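The structure appears right after this line, and notes come after that.
Apart from one protein chain that is not included, each protein chain of the complex appears where it belongs.
To keep things simple, chains are lettered A and B as they appear, and every chain counts its residues starting from 1.
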Amino acid sequence: MKLEIEKYFDRLWPINRSLTGNGNRETLSILSELVDLNVMEIPSGTQCFDWTVPPEWNVKEAWVKDSSGKKIIDFKENNLHLIGYSQGFEGRLSLDELKQHLHSSPEQPDVIPYRTSYYESRWGFCLSHTQLKSLKEDNYEVKIDAEHNPKGSMTIGEAVIQGETEREILISTYICHPSMANNELSGPLVSSFLYSKLKSGIPAYHTLRFIFVPETIGAIWYLSENGNRLKEKLAAGFVLTCIGDDGAFTYKRSRRGNSVADRCAEYVLTNSNSKFTVEDFFPTGSDERQFCSPGFNLPVGSLMRTRYGKFDEYHTSADDKSFISFRAIEDSVNLCAAVIDAVDKNAVYKNLMPYCEPQLGKRGLYPTLGSKTDTSQYVNAMMWVLNQSDGMKDLLEISNRSGIRFSEIIDAAESLKKSGLSERIS
Amino acid sequence: MKLEIEKYFDRLWPINRSLTGNGNRETLSILSELVDLNVMEIPSGTQCFDWTVPPEWNVKEAWVKDSSGKKIIDFKENNLHLIGYSQGFEGRLSLDELKQHLHSSPEQPDVIPYRTSYYESRWGFCLSHTQLKSLKEDNYEVKIDAEHNPKGSMTIGEAVIQGETEREILISTYICHPSMANNELSGPLVSSFLYSKLKSGIPAYHTLRFIFVPETIGAIWYLSENGNRLKEKLAAGFVLTCIGDDGAFTYKRSRRGNSVADRCAEYVLTNSNSKFTVEDFFPTGSDERQFCSPGFNLPVGSLMRTRYGKFDEYHTSADDKSFISFRAIEDSVNLCAAVIDAVDKNAVYKNLMPYCEPQLGKRGLYPTLGSKTDTSQYVNAMMWVLNQSDGMKDLLEISNRSGIRFSEIIDAAESLKKSGLSERIS
Partner (left out) sequence: MKLEIEKYFDRLWPINRSLTGNGNRETLSILSELVDLNVMEIPSGTQCFDWTVPPEWNVKEAWVKDSSGKKIIDFKENNLHLIGYSQGFEGRLSLDELKQHLHSSPEQPDVIPYRTSYYESRWGFCLSHTQLKSLKEDNYEVKIDAEHNPKGSMTIGEAVIQGETEREILISTYICHPSMANNELSGPLVSSFLYSKLKSGIPAYHTLRFIFVPETIGAIWYLSENGNRLKEKLAAGFVLTCIGDDGAFTYKRSRRGNSVADRCAEYVLTNSNSKFTVEDFFPTGSDERQFCSPGFNLPVGSLMRTRYGKFDEYHTSADDKSFISFRAIEDSVNLCAAVIDAVDKNAVYKNLMPYCEPQLGKRGLYPTLGSKTDTSQYVNAMMWVLNQSDGMKDLLEISNRSGIRFSEIIDAAESLKKSGLSERIS
């Protein structure tokens, strides 16, 4: 899988992604080879809660030339050079005039920082501080051929793996970052390969839904259209971001703090051989900000490796192919699959014979010869599931209370269901 | 009391008890000398929840003879030799054929194991592994003269000590084990002597109910008839089992984990001079499995000394008179009486003057000369009870919150009730 992931990475890397634009369309078109994406176009100007879908932004070229005609900054070389959503501009400027429009990071002098100005009209370039300091007094020529089309649209993708029920597990990732690797080609790649891994399996109890949206405005638009359904149907959701580097996993809890998403993710991480950190919810970050806003308060956590803001390369040109690992991305796919599997199997059952024990012996579930040790671990697990299946506790809680492994509790629960002694209610 | 207990033990020991049969009738008849038992016969074939009362089982004789005519296994010598509920059989068998029907414990080669086959037709004998290995090739004669009478019945006993109210405390023990001492002559003996100790005392607030039933099917039948009353009226219940050896006490909590039964038993044990262990509920064990099934979820715990499954003699012929102690049984009776007393006195009161303090002085409950130290411990206890008696908290909770001994809190509460300042509401 590693090699295939790398191939997709290399194709996606140079594309200029943003909130809107052809780069996003191209990105989703490539991912469509892996994912049965339903691509939607949301017209610029569409209202969603307190927000408005912005004009569609596309850039033809953007550069600065010195008086010798040499391009000293060129969007074609690195799309981080141009401020995201920069206005168009054409003109000649002195060094001082130009510097009003140049952005660098003095504390990281060798990288190009990533800057955006989505909702305020501005033009500008980003460059390394080293380059900035080397610029000489000159007569510079600037050209930014960029369009903000109010009749354009915002492009998003959605894919569904239908399960046995309408209860949902949501995987959300974002497609609005230009050429940065961990943040954020890792999320779309993990999400796509995860889809690919799960789509041909046995249908799950839950319907799995994958969304590929621009951060913030995309999630907000999605919730404006689908929030009520999610409030009713969502069992658990995960935002995937910064999930491609070699660092330990990070799980950021949902606002609820002990939702099914949280308990299953922490269970899988605890029982994996991976190092990991768990963080309580905080209201900055990525699209969990929207999913966990107080009006929705959805059970959505965030699966990461080294968390945004915790690595120096974050939001700079140094977040490139050398910073991530395709082996790590493959491991992330597998971990996400395990978390989804845990959510899917973490059923709540209702014991249909809750008054006294049902007679397991006549159903072949209990040894007929009573002895000192007639309660094997298997029988023990069934007894626990029967006793605790009052329609309130899920199997992970039963596993915790009984001290019996989750997988054994799941097996016992499925035997009981087959015998007609219980029904799955969520 | 010790000597009297031993006399009853000796009379009860040889009787062959099982789910049904004359042995159970004889057992209850002997215990009737101590307990005002209402003995009931439940017809074989009676449905109760998922179960059916089995045919009545009685054994006339059961033995194996070698070809010399010598009885090498004889039910008359030890009723563990015959599998519980064994089918009848008569015939001659080679050693190999016989061995299909012989059960031993290789890991405990010198004891006869206890085996039952209540709900599957089978015949067989149990013997020590040492004896099994010593059997030679021979032509064996087998005779099991056993009846499974579908027109018989299951025998159970019930006794009530009427209290001031219909709120109940339940003591449950089981009478279906043949000649084993701790498991389970100790339970019926402790229960009977406890009844005897309590019946002539001051009527308690609670009605005390004692049941003597075969394990599982007896408790299930009892719940099928009385479960709704227990859901409404039961304050606390205790299953007594394995309560005659010299080991430390064990209290196994009810499924609720913090029921009145649990809190009172743990309070009494903590304040006794005895060593003890507390175990959380688990759904295997004895009749608490039924009382604590999710449909009933009754406040029933289990009082034991060394718990079933935790002593090597468990379910073997080594669980005999030498394994138990009549001094221990007497101590168990006293401990059970203390636990019942704690439940009985652990009232919930409702302060009838909940707005500000009532004027204790004019009722003679408060010193009339105000001074630096006008709140004696007794006044202090009354103040706590008045302040906390909002109809929710019981006296044990008030004792815990105030740090004042339970007995002092009880005294204060009773003074306040006498003065008309509060009423007992449970």
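One rule holds for everything that comes next: a residue touches a chain if its C-beta (ideal position, glycine included) is under 8 Å from a C-beta of that chain, and two chains touch if they have at least 3 such contacts.
Treat the numbers as computed from the prediction; the structure is a model and nothing was measured.
Q: Check the options B:G69, B:P106 or B:G370 and report the residue that touches the missing chain.
A: Answer from the full complex: B:G370 touches the omitted chain.
Q: Which residue from A:W13, A:Y118, A:Y205 or A:Y378 sits in contact with the chain not drawn here?
A: Per the contact definition at the top, the residue touching the missing chain is A:Y118.
Q: Return the single residue from B:L3, B:I202 or B:C356 that touches the missing chain.
A: In the complete complex, the chain left out is touched by residue B:C356.
Q: Which listed residue, A:V53, A:I156 or A:L223, touches the chain dropped from view?
A: Looking across A:V53, A:I156 or A:L223, the contact with the absent chain belongs to A:L223.
Q: Kindly state which of the options B:S18, B:T155 or B:S402 is in contact with the chain not pictured.
A: B:S402
Q: Footprint of the hidden chain on chain A, which residues?
A: So the residues of chain A touching the missing chain come out as 48-51, 83-84, 105, 113-120, 122, 216, 219-220, 223-224, 227, 255, 282-284, 289-290, 292-297, 309, 314-316.
Q: Spell out the interface residues on chain B facing the chain that's missing from view.
A: 351, 353-359, 361-362, 368-372, 375, 379-380, 383-384, 386-390, 402
As a convention for this text, only the chains that are shown with their structure count from here on.
Q: Please compute the C-alpha centroid of chain A, do the same for chain B, then give the distance between them in whole Å.
A: 56
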